[in-house]
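Here it is, the structure in full.
All protein chains of the complex are present and in place, except for one that has been dropped.
A and B are the chain letters, set down in written order, and residue numbers restart from 1 in every chain.
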């Protein structure tokens, strides 16, 4: 796989503008994660304002965490503006499957917008991969996780990033497991949302690919490791995490990275 | 009173889902306080989404801090869903009495929803206790604070938690004063909102009672003491507070706790 260091340098040189329609719980963390990863965040969801902003951006991140009907409309308008302008679209389907509203919102977005990357947790990606993922998952070196990621990537023609104790990334052809991270990442609110912002930085700079999404996930999780080694708990973890992401050296990231190619057969 | 340690263990074992419709100023802090206290937060206020989420939760926390007309409707819909599903409802009447909108919102919620816990600051609880609280407060070992908490608890058939330099908790029969805390807790935004989230964790795990609400308040204020002893100011206080809440040992909490039964006669 392409090295993290080169990608990281490209992101920091470009300073990609990442337009994010995200939830109001973690939006500040998303803005700071974007800056620390080398990008520049802009948040707006007014339908009369946001699509114009999308046109200036390198990536658009749609996160349905606290979406309401008004915001879903804005997401679709911005998604179409992104498609018109060749802007990479990242979808974070927070809580899909938990409620009908969320499931419908995700369906509608995928129907109306050409999404390049879907980044979700194991539960969300498995639900979106659906029965197909389960039924076909008869043999997978990466286990059911690799199968779900691969299945959803194939079906949606996207790059899928799936997070959990082990992360998976797949474009339907190549599927990797990624094994960096720290348990405190799961003890703060917003880890998944921040990762989507960072994926926006990388995919917005280098295009959406297994390589760019994997580099974003690995860099993010390595920052988590570096912070986790110093933190006394979830509270001190977050500022240390931002520092680690901001100060990360490409060589350190390349050295610490752990991944494996998965063989997923049907 | 029931010990904090046992309650704390129960919360951490159950990991109660706490659905929060709260304000956009402190919502991230509320999410992190919930996690650090042992719960799992979910925030959504779209009326087409939120009541379904309430059904999965152990507690629903309604905080009117930045509520608008749309959000008040969602609060009522979720409150009724909570009542149907036997989910504990905690109300934080931020700024009640300051404006007509807030006073009406609180009145409407109490009319339409069976609320189990009202958690507010001294001003808010006193206003809600109203003249009755003042007139009847002829003798109170806890002073007018204990009287206001007791009066409101009686009138609304709830458990009332009232915060200030000294905190009070009452179910109308038993009223306690609680004396833990640190002055830096009043120097950050969101202390009261975070406490409501933690009350949601405890009342959602053990049911709404003087014991569970008092345990939540005491654990929260002890975390404040532990953080306050190390912090250099409000900025470093917050991460240390989250660490303290997350790392708190039951035995330490039991040892540090300070409370007294109030005799409130009329």
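Here is the rule we use: a residue touches a chain if its C-beta (ideal position, glycine included) is under 8 Å from a C-beta of that chain, and two chains touch if they have at least 3 such contacts.
Quantities reported herein were computed from a predicted structural model and do not represent experimental measurements.
Of the candidate positions B:113, B:188, B:226 or B:244, contact with the hidden chain is made by B:188. Only one residue from B:102, B:119, B:174 or B:206 touches the chain missing from this view: B:102. In the full complex, chain A touches the omitted chain through residues 24, 27-28, 31-32, 35-36, 41-46, 48-49, 52-53, 56, 70, 238-244, 246-247. Within the entire complex, the positions of chain B that touch the omitted partner chain are 23-26, 28-29, 65-69, 95, 98-102, 187-190, 231-236, 238-239.
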